[in-house]
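Removed from the display is one protein chain of the complex; every other protein chain stays in position.
Entry: subunit A
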Amino acid sequence: MEWTALSVSLRLAALTSLLLLPLGLWLGRTLALSHFRGKPLCEALVALPLVMPPTVLGFYLMQSFGQQAPLGAFWASLTGTSLNFTFSGILLASLVANLPFAVQPIQRAFETIPPNLREAAWCSGLSPGRTLLRIELPLVWPGLVSALALTFAHTLGEFGVILMVGGAIDGETRTLAIAIYDRVQAFDESGAAVMSAMLLLVSFVTIGVVYGLAGRRRWHRG
């Protein structure tokens, strides 16, 4: 077991899911509640990483992370470091690649809230902020947990994007998924098997949590 790679993977997955949560909450809620002309386009953009080949997404991210590209140059002027081949780079790439996993469950959850519940809360005197806290969030939390878990699990398994943007720098961008690939390349199949089993276990627990929560919304009529 490569503990360094596991630690990079866990750090990446945890940060990606935590950073995407507020973004997904805002974006998912906005897409669920508002109707505007460009909404299908926005939804398509959010879903794009789902259907794009990871290497293609990785290629474009690598291009825009370069020092000549506006984003890469801006990052360099801000921090003095590069985005390509750094942990910050793979984190940003994984934020983009996981956007649909964070936004979609949250959007679906908000869409199931009848609009007049919000109005009933306002008429009861709750401000929009307190309505979010006391009425909306308790109703969408399974969606939030789904978003967290899916993002976490998907980041652990991310391969193509990470490889394109980060390479395989030990302790920086070499994740467990990449380490497995390296082991297989080096004919160390037993090493790859241990790490694969580890990822399998984590993925299974995560998806189990998601399905378990989906079945526990006790206020819905059974």
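Keep in mind that, in the parts below, contacts are C-beta pairs under 8 Å (C-beta built on N, C-alpha and C of every residue); 3 or more make two chains touch, one makes a residue touch a chain; residues count from 1.
The definition used in the following text is that contacts and distances are computed from a predicted model.
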Which of "Molybdate transport system ATP-binding protein", "Molybdopterin synthase sulfur carrier subunit", "NADH-quinone oxidoreductase subunit" or "Succinate dehydrogenase subunit B" matches, in UniProt, the chain that is not displayed: "Molybdate transport system ATP-binding protein"
Contact residue for the chain not shown (choose from A:Ser34, A:Gln68, A:Asn116 or A:Gln185): A:Asn116
Touch residues of subunit A, complete complex, unshown partner: 114, 116-117, 119-127, 130, 134-135, 138-139, 218-221
